[in-house]
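Left out: one protein chain. Kept in place: all the others.
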Amino acid sequence: MRIGVLCSGGDSPGMNAAIRGAVLRGVEVHGFEMVGFMDGWRGFHEDDRIPLDRAAVRGISPLGGVILGTSRVQPFVSGRGDEADIRVIRDRVDAYGLDAFLLIGGNGTQTVAQMLTDHGIPAIGLPKTIDNDLSGTDYTFGFDTAVSIASEAIDRLRTTGDSHRRCMVLEVMGRDAGWIALHAGMAGGAQVTLVPEFPESIEQISEWVLSVRDRGRSSLVVVAEGFRLAGGAAQTTRDGLDGFGRKRLGGVAEVLAPLIEQHTGIETRATVLGHVQRGGSPTAFDRVLATRTGIAAADAAHAGQWGTMAGLRGDRIAMVPLAEAVGHLKTVPEARYEEARLNFG
Amino acid sequence: MRIGVLCSGGDSPGMNAAIRGAVLRGVEVHGFEMVGFMDGWRGFHEDDRIPLDRAAVRGISPLGGVILGTSRVQPFVSGRGDEADIRVIRDRVDAYGLDAFLLIGGNGTQTVAQMLTDHGIPAIGLPKTIDNDLSGTDYTFGFDTAVSIASEAIDRLRTTGDSHRRCMVLEVMGRDAGWIALHAGMAGGAQVTLVPEFPESIEQISEWVLSVRDRGRSSLVVVAEGFRLAGGAAQTTRDGLDGFGRKRLGGVAEVLAPLIEQHTGIETRATVLGHVQRGGSPTAFDRVLATRTGIAAADAAHAGQWGTMAGLRGDRIAMVPLAEAVGHLKTVPEARYEEARLNFG
Amino acid sequence: MRIGVLCSGGDSPGMNAAIRGAVLRGVEVHGFEMVGFMDGWRGFHEDDRIPLDRAAVRGISPLGGVILGTSRVQPFVSGRGDEADIRVIRDRVDAYGLDAFLLIGGNGTQTVAQMLTDHGIPAIGLPKTIDNDLSGTDYTFGFDTAVSIASEAIDRLRTTGDSHRRCMVLEVMGRDAGWIALHAGMAGGAQVTLVPEFPESIEQISEWVLSVRDRGRSSLVVVAEGFRLAGGAAQTTRDGLDGFGRKRLGGVAEVLAPLIEQHTGIETRATVLGHVQRGGSPTAFDRVLATRTGIAAADAAHAGQWGTMAGLRGDRIAMVPLAEAVGHLKTVPEARYEEARLNFG
Partner (left out) sequence: MRIGVLCSGGDSPGMNAAIRGAVLRGVEVHGFEMVGFMDGWRGFHEDDRIPLDRAAVRGISPLGGVILGTSRVQPFVSGRGDEADIRVIRDRVDAYGLDAFLLIGGNGTQTVAQMLTDHGIPAIGLPKTIDNDLSGTDYTFGFDTAVSIASEAIDRLRTTGDSHRRCMVLEVMGRDAGWIALHAGMAGGAQVTLVPEFPESIEQISEWVLSVRDRGRSSLVVVAEGFRLAGGAAQTTRDGLDGFGRKRLGGVAEVLAPLIEQHTGIETRATVLGHVQRGGSPTAFDRVLATRTGIAAADAAHAGQWGTMAGLRGDRIAMVPLAEAVGHLKTVPEARYEEARLNFG
């Protein structure tokens, strides 16, 4: 069996370990031939590939990034995913002599894995996103590393905030789901954690910050980039701003900090963690999760379990039908937000 | 409701976060009065206690160790756990005006929680052990931190091993269960991982080490302290040795290294990680798990769910009957060991 | 002898270790009585102080921030530092029964130490700034920690840059001197390092980035916040922008990234490290340097060496006349910039 491997979407710590796990199990145990496409679908469309064998994956688990590269190039040439697009892919699959795909990516990639399988091109998904917003798995690899980095940033910012009696606002990733903010905020003991799922007003936030001050402490506010203020006109001002790369730095923290300062009279500083939280050596947790995901995906390929995704269920890796995983984002539920609120104010 | 909190057994990163979670939820939400006994059952028997309120748990999540201290002092004065022992405890419980216990500990402590509840002294367990050998929960807090530290040690030892073309042997904790070795070995890409559950002969181990050398690499061997060589007389030699604190350093790695060197002709060095792996600031994962465990335990106390333990089930904390958790150790199953063997040799 | 201790200016990792070193030596060895003023000169003017003895400094070396707090409140009430201002200080010094000051701070604080000594109020300086721009010492404590954090951020960003074949721009602190950028860039192998001392044109920077691409790599650009583009109108645009806290996040990286992208056609992302680099637990290097600085300052007080600063000279701490230290910033010399350029392009 000849299996093509590619990564799509943003990078996520653990991708190398996942590839290594799949290759060691696929090649050494199941006797697969495996090839990796460079930079995701770009490498597929341009026939840019490397053989994946034991030597190719030697010692890569601790490394950040991914040896294959990744990109947001789309699999479907027209962008629509219609019959003609599928035909282009099928032609290449035949030309390369591929029997199946292992696709490493987030929600979009898992959807593609489902579509390919539906059209007779066998595929298995390996879920990967630092945002942890994929259904069908307890956690995605990359998430624990992102949380660790954000949590360490909180530990650092807190000491500065305490020394200067300032309110510190830290913006972390999470456009649609607030998982990183939720976990890092709980790990770091944030006094306010703001997530896209639960808008709060600037008045409420300021009340929490003042209440912390009244207890003699300085506030640490963690905010996910996708958070929006409840009922306020303030944030629309920012949305109208253009240019100079500022959007790439997020922006929510930059809007929030002066508003908090204005409402509370407490000096407030913003920090945008940015790309730092998605790079570098993965945590041991992510390396183990990713390695096991790769192993399970290779086993599933051997067993012909196409159209599935290797998800974490408790302490086991289970093959989940892709249909269960794609289509709806996993967002922070009320009960988890309530846990976090324990420390608010 | 007045609730007593105490920690028993070896320390485990996350204990402070667990106490903080339980106190913030118990005192602020449920209106409990909470007291902490110092150094486990010693503090209980000697009436050495502190009030646990918001101020007492301020900022403690990132701290290693535990603000209450812990010890291996037994709850039962006679050591038997008979009626007289229970009566001593009940008398103190009455004297202190306690309504219930939150007990933070490993297998032994959870057994005590069950016994107390059986005798009408309500108790709830919070599972804690770096060894991860407790049933009834996917993971115990402290384990992820221990694995992280061991994994980082592997990353460090590997570069030295490669530079000198040596075989490096790292001994990690795990007397009865090899979880730390298993996870750290997978995270660090160990070429041999030895756990108590699966004895291997020195001949087999040496074969793996030689095979790695033949591929042009240096071996990294991770061994759990409880591992025993299959069929060999060698190790009994060591067991006969006395004194000078050597047992405390483990000893398996010290026996194994010269045997490997002797069988392979490859220079081999042993390192015993020791107490370093159980101390210091917990990982973000352990802080979150411990905080949520504390919250769930406080909620369970509010709901009167006595005789239960707050276990991790997937991404939820579930209250598990203590009967399910105690009595049998969770050891490494065959399938997990097989995953690890992927990289052997 | 009764000695007042206070911290002024931005916080810098190591301040706690410096206080601890001074107190252990001053109180235990020389028999001083020591008091600490909270939040710098605010505490002095408002008589907000705590006794500094062995118990007060117990276990504080590893902690970030500073137990006394710090602020930018000025010592001189009028802001001019005239006779009337000095008289106010002298009156308080008499009222508090102080014999001398130990002043922990940067260039401004050391200037104050000199002025006080000149006016008969004995003072000794402890140099502290993450920017390392103080003359009279090889390195200031806090600098090594800042460099470590920035260097780790580079390690992380690089893997993301490589995976996506992007140019990554990291902005670090350094308004007038580029030391953090210089050292972190060298530690992280940055392909371009931009410092305030050496303006470069966008054309030159883009040429370097393109040359790196031609060698098959992705560029990592480190830029100090005080860097200004040579000969360009571009940056003035940014200087004209107002509000929303953006200036606090720096802004140079935000201007530079889109310009690089525009000139090279390579996708470019900016990250502003911000306050993360000045907080948290100090490195071992900074703890040792700070502790020794504190010890030397206490010894100097005992010896009556007023008007001096405890500077690092090789592996010794030497008392340097404040006149040598203040007045001119230590900036990056040509030879050091040339070393860094080794890797450019």
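Assorted remarks:
A, B and C label the chains in the order they appear, each numbered from 1.
The rule is short, and it goes like this: contacts are C-beta pairs under 8 Å (C-beta built on N, C-alpha and C of every residue); 3 or more make two chains touch, one makes a residue touch a chain.
Nothing here was measured: the structure is a model prediction, and the numbers come from that model.
Contacts of the undisplayed chain with the visible chains, over the whole complex, involve B, C.
In the complete complex, the hidden chain is touched by one of C:L68, C:I86, C:I202 or C:I295, namely C:I295. Screening C:G106, C:G125, C:G188 or C:G251 for touch with the missing chain picks out C:G188.
Only one of B:V147, B:M168, B:M186 or B:A284 touches the chain withheld from this view, namely B:M168.
Checked against the hidden chain, the listed residues C:D144, C:E200, C:E225 or C:E254 yield one contact partner: C:D144. In the full complex, chain C touches the hidden chain at residues 20-21, 24-25, 28-29, 54, 58-59, 61-62, 138-139, 144, 147-148, 150-152, 155, 183-184, 186-189, 215, 217, 281, 283-285, 287-288, 291-292, 295, 313-315, 339, 342-343.
Mapped onto chain B, contacts with the missing chain fall at residues 10-11, 15, 39, 63-66, 69-71, 149, 152-153, 155-165, 168, 237-238, 241, 243-246, 248-249, 253-255, 257-258, 269-276, 278-281.
To be clear about the criterion, only the chains that are shown with their structure count from here on.
Listed by label, the chains that touch chain A and also chain B number zero.
Ranking all chains by how far their C-alpha centres lie from the centre of chain A, first place goes to C.
Residues of chain A in contact with two or more other chains: 152, 155, 281.
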